[in-house]
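Only one protein chain is missing; all other protein chains are in place.
Chains: A, B and C, in written order; residue numbering restarts at 1 for each.
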Amino acid sequence: MLNKGTTAILVFFVIYGLIAWVGVRRMRQGRHVPIRRLPGLDAVDEAVGRATELGRPFMAVVSQPTPYMNDEVIAGIEVVRYAARTAAKYEASFVAIASGADSFAVLQDSVRAAFSGEGKPDLYREDMVRFIGGYSMVVYGPAVIALMEELKIAADLLTGYLGFQTLMLAEAGASLGAIQIGATKQTAQLPFIAASCDYTLMGEELYATAAYISRDPVSVGFLVAQEFGKCLCCIVVVVGVLLSTFGGAELIKLLER
Amino acid sequence: MRKEVPLIVTFIAGAGIMAGFFLQAPLVKVSLSANLLNWAVIISAFALALGAGNLTRLHGLNLSRRGKNWALSGLLLLGLWGFFLLGLVKGPTYSSYTYIFNAVLVPGSATVMALNGFYIISACYRTFRMRSWQATLMVLTAVVVALGRVGIGQAMWPALGPISDWINRYPNASAMRGIVIGAALGTVSLGIRVILGIERGHLGAEGG
Amino acid sequence: MSTQLSVWLPALVTLAIFSLLYRENIYYRAVEHLLVGVGLAHSMVMGYKSIVDMAVNPMLQGKWYMIVPILLGFSLYLRWFKGLGFYSRSAVGFLMGVGTAVGLKGALQADLFGQIISTAKLPLTNMSNVVMVVGLVGTLMHFLFITTAQTGEAPMNPLSRVLLWIGSYVGRGMIMVALGSAFAYTIMARISVLIGRIQFLFRDWIYLIPK
Partner (left out) sequence: MKPSLSFAERLGRIDVRVIHFLVALLILLPLIRPVGLPTQISEGTQKAYDTFDALPPGSTILIDYSIGAACAPELEPQATAWMHHLMAKRTKIVLTFVYSAEGPIFAQKMLDTVAKEYNYEYGKEIVMTPYRAGQETALAAIARDFQGVFPQDYYGADSSTLPLMQEIQDINDFALVAHLANFGPDIYVRQIGAPYGVPIVCGTTGVCSPLAQAYFASGQIQGLVAALGGAAEYEVLVGKPGPAAAMMDAQSSTHLFAVILVVLCNISYFLTRKSGQAGQGR
């Protein structure tokens, strides 16, 4: 009935789904799941603080080269929301840039909500969230750099679905002496982020941070399932390797069913 | 209804593909999933023009209002629709079509990428500092691999080639493997959410 | 120096974009806008052929149900009209449904099971395999966020502390090695494109490099 080689996959898939379902339900009932606070998030506080000190803006760049927002962009916006909240608290000057029409709308809402959430809706201005580029990512890089230089930013956060302009942006930020935080899943862009940004949120760290900030039941519930998946992978690998070393192949046969 | 229909369509499409993956029934495996896939390819082809529509609106507005850089907007629209019509009428194998392609698009896209060649070398100089043990590890690996993959490094020290190959084949592959597995788990989570209609970000800013 | 228009034109395009290194200017912007337009037009030309081949022709040959993807495809454009936007959502939903399911089954089979099984098959008989297994486990632990979280004021339990240590030293270290190697390869990638452009300028345009 089942295709060859998919039995183990189906079993795993079902268990995974169940764990996520239970996780989401528990979260909706108000259970608290602790999530490790990552240094990258503390860096946002530090960067906003620095911007306040210098009296120069903090810039958040949410990159989106595709016509649709993906999960990475959504997670990035969550981190920007946190930054906006911090900026409102310290009354630092704040700029956010979106490159997709839909992420622009969401970003605008998030930043506005962050400022009113801190009780300072009067500090929010319409030009705080700007739209640069549309789908033409080629024009985007130089335009953002020009804005960075014009505003003389003190710190920046590069996030979302970062494209090949990342290197240019990060270099421009570094030459302005800004504290930089990079947060993306794109493996091709991670080296630049790691080299030129002071703090990074790599891959899943971005998602975990977004879940940490939002405490959204769905995000946290699925984070629980992912955590389970990773632990299971570690156990399977360690047991499998030990078996292989001593000549057993039972586990692998089981997984290949 | 407005909200439900897209979610039902998503579910049927997603569940159909998943059923074709797990179940052996030929009807599901071949007919259903092959048709779903072919339809998705067709709709994706329609989606290619979405970007064009948005750009046309954006730049058409700028052109008609004589806004900032309206001439550039006109140039963009001319390139977009002129080239599209040429390809539509004469076909992409027509000589003028390939001529423009080779004269504008090929050198243009390549040069935009090539700019990064300059930036990446200056990035080596301006940002590649051994600020911590992690950065040190990264810098050292980059140096070994950068030299080991080209003739000059291999001529300076013949072992450099094999060493950089080893770094790529084992330590690099092990970390990438971890990243691939982590990303796969993320894809599974997202997949479940999209197919079951819990995640609706793609259906529009209003939340679906 | 070449006298052909088919060399001069790309040369001018190349120089206009390289002029960005000096500073932003109108030539750069003009070429940039042209590029965006032409690039998008090309993919639309290619997409048009897909639609005719795969949907319109079969429909005309009697596969009447191919009208469905065509209608869904056209409905995508309704998002440009105020008040009709929600009609485009079914098509987007269809694309997302198929796309995520295709990715999901691939991720389960090839990425998750494929990678785990091939790692579990490695006997720990040489250094390379040990590095591979330890690196993988370390990297996975680096991305543990709940297991290694500190709850309140209570001291962390020893297991979490060990996992956190492995993750933040072994895992982080391996990731940094991988990123270093990726950086080096990216240098190679970007430079080879740059070499290609310089080769073009000085070989095909100005005959400085011997052919």
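Here is the rule we go by: a residue touches a chain if its C-beta (ideal position, glycine included) is under 8 Å from a C-beta of that chain, and two chains touch if they have at least 3 such contacts.
It should be emphasised that the depicted structure is a prediction, and the values quoted were computed from it without experimental measurement.
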item: Option touching the unshown chain, where B:A19, B:A71, B:V106 or B:L196 are the choices; value: B:V106
item: Positions on chain B where the hidden chain makes contact; value: 21, 30, 33-34, 37-38, 40-41, 44-45, 47-48, 91-93, 98, 101-102, 105-110, 112-113, 117-118, 120-122, 124-126, 128-131, 139, 142-143, 146-147, 149-155, 158, 161-162, 165, 168-170, 172-174, 176-177, 179-180
item: Footprint left on chain C by the chain that the document does not show; value: 21, 42-43, 46-47, 49-50, 53-54, 57-58, 95, 98-99, 102-103, 105-107, 109-111, 114-115, 118-119, 132, 178, 181-182, 184-199, 202-203, 208-210
item: Residues in chain A touching the chain absent from view; value: 174-175, 177-179, 187-188, 198
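The rule we apply is simple: only the chains that are shown with their structure count from here on.
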item: Per Cα centroids, the chain farthest from chain C; value: A
item: Chain centre separation (chain B, chain C; CA means) in Å; value: 3
item: Touching two or more other chains - residues of chain B; value: 21, 47, 50-51, 54-55, 112-113, 115-116, 119-120, 135, 138, 176, 179, 181-183, 185, 188, 190, 192, 202, 204
item: Chain A: positions in contact with at least two other chains; value: 6, 9, 13, 68, 136, 138, 187, 191-192, 194-195, 203-204, 229-230, 233
item: Partner chain C, residues of chain A touching it in the complex; value: 5-6, 8-9, 12-13, 33-38, 68, 136, 138-139, 142, 146, 187-188, 190-192, 194-195, 202-205, 208, 212, 223-224, 227, 229-231, 233-234, 236-245, 249, 251-252, 255-256
item: Of chain C, residues touching chain A in the complex; value: 20, 24, 28-29, 32-33, 35-36, 92, 96, 108-109, 112-113, 116-117, 119-125, 133, 136-137, 140-141, 143-151, 164, 175-176, 179-180, 182-183, 186
item: Of chain B, residues touching chain C in the complex; value: 2, 5-7, 9-18, 21, 36-55, 57, 69, 72-73, 75-84, 87-88, 92, 99-121, 124, 134-135, 137-146, 149-150, 164, 166-185, 187-188, 190-192, 194-195, 202-204, 208
